[in-house]
Structures are given as structure tokens and as C-alpha cells.
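The complex appears here without one of its protein chains, the remainder shown in place.
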Amino acid sequence: MARMKLAYWMYEGTALSGITRVAGSMQKVHTVIHGPQGDGYVNVMYSMLERFHTIPPFTLSTIGRREMAQGSRARLVETVRRVDAQHQPDIIVITPTCSSTLLQEDLLAVARTLGKQTKAKLIVPNVNAFRDLEHRAMDDFLTQFVAEFATEQPKTEQFSVNLIGPSYLGFHQLHDMQEIRSMLESLGVVVNAVLPYGASIGTLQELTKAHLNICLYHEYGQSACELLKEKFGMDYIVATPIGIRLTSQFVKAIGERAGLPVESYIRQNLAPSGTIARFTKSVDSLSALFGKRAVVFGDYSHAVGMTHLLREIGVRVVWAGTYMKTMEKAFQAAIGDLADEVFVCDDFQAISHKIRDTHPDIVFGTQMERHSSARFNFPCIVISSPAHILNFPLFPAPVLGYQGMTRMLDTINSTIKLGLEEHLVNMFGEDSPGMGEEETAQEQVAVTSDLPKAPDKTTAGEVELKWDAEATKALKQVPFFVRGKVQRNTENYARERGYSEVTLEVIYAAKAYFESKSNQGER
Amino acid sequence: MARMKLAYWMYEGTALSGITRVAGSMQKVHTVIHGPQGDGYVNVMYSMLERFHTIPPFTLSTIGRREMAQGSRARLVETVRRVDAQHQPDIIVITPTCSSTLLQEDLLAVARTLGKQTKAKLIVPNVNAFRDLEHRAMDDFLTQFVAEFATEQPKTEQFSVNLIGPSYLGFHQLHDMQEIRSMLESLGVVVNAVLPYGASIGTLQELTKAHLNICLYHEYGQSACELLKEKFGMDYIVATPIGIRLTSQFVKAIGERAGLPVESYIRQNLAPSGTIARFTKSVDSLSALFGKRAVVFGDYSHAVGMTHLLREIGVRVVWAGTYMKTMEKAFQAAIGDLADEVFVCDDFQAISHKIRDTHPDIVFGTQMERHSSARFNFPCIVISSPAHILNFPLFPAPVLGYQGMTRMLDTINSTIKLGLEEHLVNMFGEDSPGMGEEETAQEQVAVTSDLPKAPDKTTAGEVELKWDAEATKALKQVPFFVRGKVQRNTENYARERGYSEVTLEVIYAAKAYFESKSNQGER
Amino acid sequence: MERVERENGCFHTFCPIASVAWLHRKIKDSFFLIVGTHTCAHFIQTALDVMVYAHSRFGFAVLEESDLVSASPTEELGKVVQQVVDEWHPKVIFVLSTCSVDILKMDLEVSCKDLSTRFGFPVLPAATSGIDRSFTQGEDAVLHALLPFVPKEAPAVEPVEEKKPRWFSFGKETEKEKAEPARNLVLIGAVTDSTIQQLQWELKQLGLPKVDVFPDGDIRKMPVINEQTVVVPLQPYLNDTLATIRRERGAKVLSTVFPIGPDGTARFLEAICSEFGLVTSRIKEKEAQAWRDLEPQLQILRGKKIMFLGDNLLELPLARFLTSCGVQVVEAGTPYIHSKDLQQELELLQERDVRIVESPDFTKQLQRMQEYKPDLVVAGLGICNPLEAMGFTTAWSIEFTFAQIHGFVNAIDLIKLFTKPLLKRQALMEHGWAEAGWLE
Partner (left out) sequence: MERVERENGCFHTFCPIASVAWLHRKIKDSFFLIVGTHTCAHFIQTALDVMVYAHSRFGFAVLEESDLVSASPTEELGKVVQQVVDEWHPKVIFVLSTCSVDILKMDLEVSCKDLSTRFGFPVLPAATSGIDRSFTQGEDAVLHALLPFVPKEAPAVEPVEEKKPRWFSFGKETEKEKAEPARNLVLIGAVTDSTIQQLQWELKQLGLPKVDVFPDGDIRKMPVINEQTVVVPLQPYLNDTLATIRRERGAKVLSTVFPIGPDGTARFLEAICSEFGLVTSRIKEKEAQAWRDLEPQLQILRGKKIMFLGDNLLELPLARFLTSCGVQVVEAGTPYIHSKDLQQELELLQERDVRIVESPDFTKQLQRMQEYKPDLVVAGLGICNPLEAMGFTTAWSIEFTFAQIHGFVNAIDLIKLFTKPLLKRQALMEHGWAEAGWLE
């Protein structure tokens, strides 16, 4: 069994964040958080990241020194009653937190007694708040809601779907929801309900009116779909449409079930006159993107989706990884041979070091990988939670569907070095911010951080390599953003062949070796 | 009269670029460019920046050594005939370029003779291709088209407008067009025609069906509106709706003429629950934006609009400028007291130096100011032509209307230093890319470029100021992105008061002096 | 104290571990290891949303289920510390406890002692559980943990003597040798180097050339504190640290107001000067000058109504400063009041009839807010945006923690934290938002 673990940053949130994402996204649902005052930080996430204009629907039932000594029941009862009277919600969720779980109090018993007196229905999430992580908690809690409220209903006349997934604090999820809505509208499909975003008891009750459930993110929601299938025979798909293939599959899967033609929608979006084809085919993108070495890391859905998308625009994925360790097998299968390597891991430091050693041209990761990339001077695009406030934009910014792809192409274009620019830098070196300096400070930073660090483990007997004067001069002619890689490749080549000194001969031979090995045009 | 002038970069394009922007944006209009082969670069602008998927409708009638010696008429006639036969356009525009104008050939005479044989109508722009600049040429050429083709037509039943302005190679103009279309749709106003984008002879003929002409950019199009007013009595407005005030005015002006209620549209977009109010009111924006010192530079419309927008979110505009020297008076009037100073200038170097000396927190300018800002380490957002390929995005990116404002807020947010981040850096210094270095290389760059350069003119008798050890230590404690400003302010303060050495006393007094002067919360 | 109300409310404040955000930058070559749950780590990375430092010198020893039943955490903690040492080579590690540690009654003190011995450098436990502490009190816990590194005696190094032979002697040297050991002054609080430099400069001008500050950024350079020491706190939330200094070092803890605002700074300097027998007359003059420098800002504040919801424990000194500015502080809510250490602040506020609410109830405050109609509400991060949408103008209480607000020189920065939101509202009303119906 795992024991105490060193962590710098976390990837998945806690069960508490999962529960409050579900409950907080719904209508007339108020959550009473039973925990120490610090656990009230979920309020901050809603009011800062989502820029809530109302007070977030979370009330803390504080466990302080007194509650530790005398028990917290009184405080909890008082808080729930007050919330019931003041906010008049349909549902009050009473949730423990990581630390209050350790008190091993029977919240369900409290709810059972108290529920008789409150107007609101009281729900205690069937979740282990200490052990479970965010997505597991969301999956379980959504299922609990559906089990509690869904009822048999007649189907809508027109083919309709439920969108399962969109919620506050997700990665661009509300933007995605708009994009999927507009996509479905183009296809002639009606959206019956969205869950949990904006859902009320009524929404839950009427879920079964739809013909199909669409679970938009693989991390959670599938259990609820499974339940709706078992209990009400509802069909469902689980799909995150990122890039052209997954979007086509998504559209076709819906079209098939709806009996609607979707080919023209797909063709129209991928036509030579369309933005996606125009960009993908452009010589600019050939020059700037093709064969570039990327790494991809994130949650399951976004890492899989981005890996697809990158291959579709000619970018090589050196490795693709996810922190969703429970989904490792599915991830392996989904990536297939789209990436040279699959890397499932949730240790920030290990991922950071792997990025450093890979020396990618661009990183697609979470906010944490943005840190690592900044440290090692690689360009980075955030494609998954955990994210920064900058990934809670105001202007529509979908990730899914054709519009999501279009937006991502812009983002990549403005992050990676442009083709002609790169050529010129390759040819004649960087621009200096001052005038006439031979090496810029930016380069110096890069050189410092590029140069191989003291390796984690020094291989016994590894020879310290010398670079002769000519070779050093040649290395300096390499632009700073690839110099580190060239140095490492050359040294590896030299060591493997027993050279003790790097000369021009070694550099040139190493270049021929590494370049001719690769058939993808990357450096 | 002006003589030979040193220029590093240009702001406005040439008459040729103006003519090809108008003609190239229209349907079934082909342009024959009468000039040396280098003038064929307009093709590159269309195919690279606009990522054209068809061959741009421009054919060069090359003036080479032979044409110089024997006259270029034969070549021109052959080219026009070939274009007429091959492309079968409705209109062939025959345009000279800067240099071919110097040959003083009578293109009109050629067109008159040749026009009898071609199926296409031949038009020679009534423009001085050597002297006129892009916007003037566009204004004249649009007017020429309108004068040539517009005819009296019955008005549309529903209130309708023409949008004058949108064209290829404009700054986000096609995105703007979509945004204005959707805005007008929300208001219940019909778009009768757009000019020049997508216009054909038919469009020109039917312009007069509309009730109102909307000239979207002040730089060009007004003369055509004026002509339509004189000749057909059509009402018009000239307005670039950027920011909340100009957008309100725009919407109200249309509402008044259309007799439609528009208040609810405005209210809805500015409601506390809306994205614009949520962002503007957020404490994050208070902390990151309020009182920050910006400079604004661009064409007339975008510089005026951005200055409005910035004041509406609490940013101070230290100076606002435009390169549209012919519009200086109107610019002064439009800026009013929104900026501390107005700066009309088209000398890249002068603008660059002014930015350096202003030490702004953020720069809003053209691609040229982006260069200057990079050189001096200021964050910069491009808000006007001339622009780089990155300002030809694929995903909708309007500048106008409420959506344009929303997008701009995201852009500002991701460009400027965030509030909490800035506080922490103020308190405890920058993060080092390596570990434990006291000063990062980035800082060193900033210090180098921040430190007052050898002034352009050394004031006679200016005292070289010494900084004592304590004062130097205090200066080092100032974060690098304001250190230059603090140093300059302190030294100015010291010089004015006759100190020969900067001590802690001087630093503290200078701080009190500069900070208390300002009532805007800026540093 | 009878006029302090207590509501025992559910106040909104961050957990004390949030203090690592500034402490890990302040104490050089340190590492902060927070022993807690997944939530602690998630809180730091999302709620603070700081993420400005790609490589922060802090991390989490995340408790797993197996740890809950473990007899002693020493072994597991030792492994984690080993990893930290390998990566960072810190000179000191602070082991911060959290609610879970508290609930589980884990004994980190003993573990830390063992680990210090094993690793040969200080591994210091700090009690930062959020069960009953507000976020700034994390600083108190860390300073308290550092006290053992504060020497009781000056280092035995001989001062370098001038070797020049003196050609005269007035026979006073014996007197000197017999002089009383000099009293030293130590200011307490993790403030920035720049703030320290300013306060030292002020005191030097008043005749006190040597002023120490605890903590120094370098753990090897902590100032001497003993019976000869006069200790003056810079922050109002260092109660445990001060209590221990009183008790264990016998130092004199000067009870004064805090050097926040020109009025506070003047009283603070006066108290020190009096203690050291220095002339205080120049202070008044300096205070007057400081107020004059603030005049444009004061014109904005005078007569305004300001309410503190209570968050960072700086509320009482800030409220006192505001009353001196001519502001009507309609309510000074604060999570906790240490009546001894805040005695002078309390007295001043009570003289000025300010309503003080300890551990306020947010729901009730919301109601009172409707009555007060304050011009400005100082509130925690979590509720500012909704309050703004409700039409209130707010200041962000965490900004006061992350800004330099001590002393005369910084008074302008301090006052602007209050005027800025007011000016912003005014500016926005003048620039389009009045027409947009913002007042409604």
C-alpha cells in the first residue's frame, strides 16, 4: 500500500472539488461543507476562476477547536437549517472533506434525522472524501443524482441527446458545450438536457426524454450513462471530439443513431476553402509544424485528443501521457501508435525531468507542464486541467469540434517559432535586444538550462567529454533553442563509439547519424 | 516640400496595396498590375496572409529591360487580352505602381482603346500611385466604383444597411464584419450589401436599396458615402464601435434611424452577469489593470477605439497616437482628454524612442511597436495594421462590438502581469529559471535596456549622478520591470533639486513626490 | 475590551499554510514541507492561483491511508525529507502541520527532532493547522519554530580593534569596559528587505544606528535576543512568537501600535525612542510630512464608510489608520483578537467608537452591509467578485498581506490600496459605465 508521498503539485483535484463541481454547477443546489475553515477555498475557485457574480452556493460548517473537542454535530445542524431557511434550495448536499473524513462522523445519520425538518432534500455524497479523487467523485456523485431522480419519460419527438459532462471549473467545458450545441444544431439534433451544468431536479427527472446520452469526457459521467442504459435502456456514447478524426467519428456516431446525413457537414468543415484545410496545407505550416517533436500530457480526454490533432497536422508526438493512472490501459489503446511512447504518471517532478530530457520543440500539457517548460525554455500550450486563470477566458474558446481545432491551430501558430523566422535564425543567429552583442542574455539562459545538468544518476565510468576548439565553435553556430539537443546527441554518439573528445568529425558524423535515422523531417 | 526620407518601417501601405485591397476583395474583378516584377508581391500578401486557396486575381504586366527600351504598351495589351480571355472577369482594373508611374504612360488611353475589344469593363484607378497612400487610394477607388455603377433602386422593405469597409488584408476586418452582422441581426436590422468584400457589379448597382450606409473605418469609405448621399440622398454614419461607449453610440445611432429599440441589447451585454462587467469589476482586474500606464498607437480608428476601451477598464493612456497624419485634427478631437497626450507621427524611430522614454506598463500598437516593445522589454498587443501573419487568425477574432471587447479583455489579461503575481514579484523578486541565482539573465537584459541610453541630446551641464551603496541596494530591490522607471524618476528628481548623489533620502523623497502626485494608483 | 463583539461565525479565510507563498521566498535556502492531505496541495495550487514561481521551494508530504494507522510518521517523513534533500539541498526544512495532522494527533515534533539529528541540519516543526488559525498566523508558527536559532549571546568573535597606537589617553577606557551590556532592538516580522531598509534608515536618523530584524533571510544570521533585548512586533499576528520570547528570553516586548500608516509609524518610533532614551521631537515633524504627502489621497478617503469583513488579522491596525485618515470605519471584523498584543490598537479604536467584531458571521455581515451602505468593503478573495456584482466596491484583503505597508515611505502604497478601488469606480463611472446602468 502506498505511503506518504512527496508532491510538488497535484494533477487531479480532491473528492471535495469533484463534489462541489457537480453540485455547484446545478440549479437550486446548495452545498454545506463540513470541514476546517481552509476547506472553504472552493468559494475562491468559483468566484475568482469562474468570476462568479453571485455568492457561490457553498457554506462552510466549520470544524474548529471547539468542534474538535465537543463534536461538530451542533454546528452542522445549525448550518444546514440556516442554509435551508435562507437560500431555499431544492437540494442541500452535505459533504465531508479530506480532513473531516478522518473524524469518522456519520453524516448520513445526521442527514436522515435532519432531513425530516428541512424543506430541501438532503444528500450526502456516497464518496470517500479522503481517498477518492476529483473525477471518481464526480462520476459517483453524478450517478447518485441520476439514480435518485431520473424517471421514465416519453421520448421527444425529434431526435434528442443529453450532454453529460459540462461543469464549472472544467477545462474550457462551457465553451465546449456551446460549440457542441451549435454543432448539433447544424446537424438537426436537439439537446434535451445538459448535466450537471444548469441542471435542476426537473432536468434530472426528464433525462430519459432523450434518445441518446453523450458523455463528453472520458474521466467521468460514463457510470451515469451506464445506469441510464441499465435502468431505462438509453443508448450512449463516450467521446471527446478533438481533431478531425475524433470529430468525424463523433458526428458520424450521432448521425447513425439519429438517422441523419452528416457527411456534408464534415466535408464542408474540411473543404480546401475551409480554415482548417487552408492552414494545414499551407507552406507556412509545412515549414513551422511538420515533423516538429511534441510531447503531450494531460487528463485522458485532452491528451488523447491532442495527440490525434497533432498527428493530423503533421506534428510528431514523441510521447503522450496522462495523469489518469486508473485509465492507463484505455489510454494505451487510444494512443495506439500515434505517439512513439506512452507515459502514464502523476509525479510532477518525474514528468518535468522527462520533458527536460526529451528536448521537445513544443509541449502540450497542464499548467504544471507550463512551469516545467518555462524552466527549460520550451514553448508550451496548456491543454488540460489543472489550469490557470488564463484558461478561464471570457471570449468563446472551445477545444472540441472543428471550431476547437481552428482555435488550437491559431494557438499553436502563435506559440511555435514560425517557419521563415526559424530558417533565418538557423542561418544567421538570433536577434540581439541590444545592438551588436554576439550572444544575447536570452541565449545565455537557454544555454545554462540546456546544458546537461548533473544527471540524476551518474553512470559509473561515464567519460567526461572534451570539445575541441573547432567543435565548440561549430556548437556555438547552432541556434540556442536546439543547441542543447545537438550537444546531447553528439555526446551520446561520441560516448557510444568510445571517443574521448568531440571534434568536427564527430559532430558531422553524429548529425548524419541522427538526421538520416529520422524520416519525419524533424531536426 | 518633403525630400528623401529615412524610413525603417512604413505604417501605411502604398496606393497599389490600397487598389488591390479593394479590387481583390471583390467578385469577378481582376487586376493587371503594370510594373516591374517585384511589384507582384501583392500576390504573396493574399496567398500567405489571407491563405488564399485560389490564385489571387492579380496579373503582372511586367516592365523589364525590354519594356524600358521599347515601351510597355505591347506587353500590357497582351496581358489584358489574355486575362480577359482566360479569367472572364466582369471588370479588369489596370493599375500602375509607384515606379511605373514614373514612366508617365497614359494607361487611360490604352484602356479606352483596348476596352472596345474586351468583354470585361476596363477601369484605371483615378489615383496617383506614386504619391497617394493606401487609405487615400482605397477611399478614391471605392468612390470611383460607386460613381461608376450605383443606380437608383427602391428601398428594401425592412430597414437595411450597407457595410462599407470590410476588405482583405485589413486588420481583423472580416472577423469584424461577422460580428457586426450578428449584432445587426440581434437588433433586427438587415444587411443589404458589404463593400468591397464580396461585392460584384450587381452589389454596386443595388447599394441604394439600403436605408443607411455604415462606414466602419474612418480611414476610407466616407467619400463613397458622401457621394451616395449627394447623388441618392442616402444617410450615413462613420463609426468604429470599439469599447462600450463607441459601441453604445453605434447601436443607438442605428436604432434611432431604424426606429428600433436597442437599449435592451446594450443592457444585456453590459449586465453584471455578463462577461464584460464580470471582468471589469473583478478584483483581479482592479489589481492588474487599474491605473496601469498604457500607450496606444495605430491607425485612426483603432487608436481612438482602444483609447476609449482602455479608459473604460481603468487603464491610463499616457499618450495616444496615430500615423494617419492627414487626420490629425479629427484625432485630437476624438481623443479629447482620454489620453494625457496626443502624438501624431509616422516616423518609426521617433515612436520607438517615445515608447522607450515613456516606460509604459503595456503598449498597444502595430507590429512595428511590437518590435520596439520587444527591444525595450515592454508587453505589447497589436491593435492595428501593419500586422504580422499572427494577426490573420483562423478562429473568429473580432475587434468591434461587445464580442470584440471581450476578446480584447482576454488578450490584455494574458499579456499584462497578473495582479497577485505582480504583488509577489514586488515583494520578493523574480523567479529564477535556474535555482538560487540572485539575478536572472532576463533581469539583466531588462536592466541593460532599461538603463537610460545615451540621450539623443546631452543637455549641456547635465550632472552625472552617483548612487551611493545603500541607494544602489534599494534600487536593486525594485523589480526589474519598473526599475528603469524608478531610476529615471529618481534621477530627474535629484537633478532638478541639485543633488549630485542619490541617497536613500533622495529615493524616498522622490517616491513620495511621484506617487502622491498621481491619483490613479499607478506606480 | 467589553466593546468587542463576538459572533463565532464562519469566517472566510485561507488556511495558515498559505503563508508559504511569502515565507519560502523570505527564508533563503529553506524548504517548506507541508504534511497533509491531497486537499492541502490542491488548495495551494488552485486557490492561491499564484503559480508565479515555476520552482517554488515548497512541497507536500501527502498522507495516504496507510499513514493514518502508522504509529510514528518519522520513518515515512524521513523518506520524503531525503527526496527533498536530494533535489534542493536546503539549509533548513520547515515541516508544516495541517488539520489532518491535528485530527490524527500525529506527533511531528518528535519526528522532526529525530530527523534533524539524522540529517544533521534543522528540520523544524511548525504548527500551521487551520483548525483554529487564520492564514497569516502561519507566519507566527514558522517564526516560532525559528526561535531556537536566535542566539542568546552575541558571537564570541572579538571586534577588530584598531591597531594604531593612541598617543593620548584620558583614562576613560576602564569606564567603557565596565559599561552595561548594550540593549539591542529587534523588530519582528517577515517583511521585505526594502521595508527593513526603510525602518532601519528611519531609526538611524533618530539616533539608533543598529536595528536587527527577526527573521533574517539567512538562518545563520538571526539576531541576538535576551534580557537586554527590546523586541517590537511589526505584524499583529505573531502572538505565539512574542509569548515565547517573553517567557524564554526575558526580552522586553514593547507594546505599541504597529508601524502601519503615518500615525502608527510615528507612535511606533516614539515608543522605541522613548525606550532607548532618544529625542522624539523630530518624529512629529516626519509624521506631518508623511500626512502632507498623502493629502491628495486623503481627500478621497475623508468621510467615506469602510467595512472590514475580517480575514488577514491586519484589520485592527488598518482600521485605526483609516480612522486617522478621517474615514468612518463602520465595522472592523477580524478573525481573532489577541487582547494583549493588540492592546494599544484596541484602545485607539474604542476611543474612536469603531465597532469591532471578532470571528464575525458572514451571513449577518451581509445584512449589516445593506444597512451600512459602505463605500468600500475589505474582504477575502472568495467573495469580492460577488460583492462587486451586488454593487459594492471592494478591496482585496490579501493585497494587504502581499504589499509593503509598513513605515512612512510605504504609507503611500498603503493608502492607495484603499483609494484605488474608489478611484477605479469613479473612473469607470466617468468612462461609460454610468450609462451602462452600473449604479443599479
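A, B and C label the chains in the order they appear, each numbered from 1.
We adopt the following convention: contacts are C-beta pairs under 8 Å (C-beta built on N, C-alpha and C of every residue); 3 or more make two chains touch, one makes a residue touch a chain.
Worth saying up front: this structure is predicted, and the values here are computed from it rather than measured.
Judged over the whole assembly, touch between the missing chain and the shown ones holds for A, B.
Only one residue from B:G40, B:G115 or B:G188 touches the chain missing from this view: B:G40. The residue from B:G24, B:P56 or B:P360 that touches the chain not shown here is B:P56. The residue touching the chain not shown here, chosen from A:R66, A:K281, A:H353 or A:R495, is A:K281. For subunit B, the list of residues touching the undisplayed chain reads 1-10, 13-14, 16-17, 35-41, 43-45, 47-49, 51-56, 59-65, 68, 79, 82, 86, 97-99, 102-103, 130-131, 133, 349, 367, 371-372, 374-375, 386, 388-389. Although one chain is hidden here, its contacts on subunit A can still be listed: residues 243-245, 248, 266-267, 270, 272-273, 277-278, 280-283, 286-287, 290-291, 308, 311-314, 338, 418-421, 423-429, 431-433, 435-436, 470, 473-474, 477-478, 504, 508, 511-512, 515-517, 519-521.
Just so we're on the same page, only the chains that are shown with their structure count from here on.
Remark: subunit A and subunit B have CA centroids separated by 36 Å (rounded to whole angstrom). With each centre defined as the average position of its C-alpha atoms, the distance from subunit B to subunit C rounds to 48 Å.
In subunit A, the residues that reach two or more other chains under the touch definition are 48, 51, 53, 374-375, 389. In subunit C, the residues that reach two or more other chains under the touch definition are 49, 54-55, 381, 384-385, 388-389.
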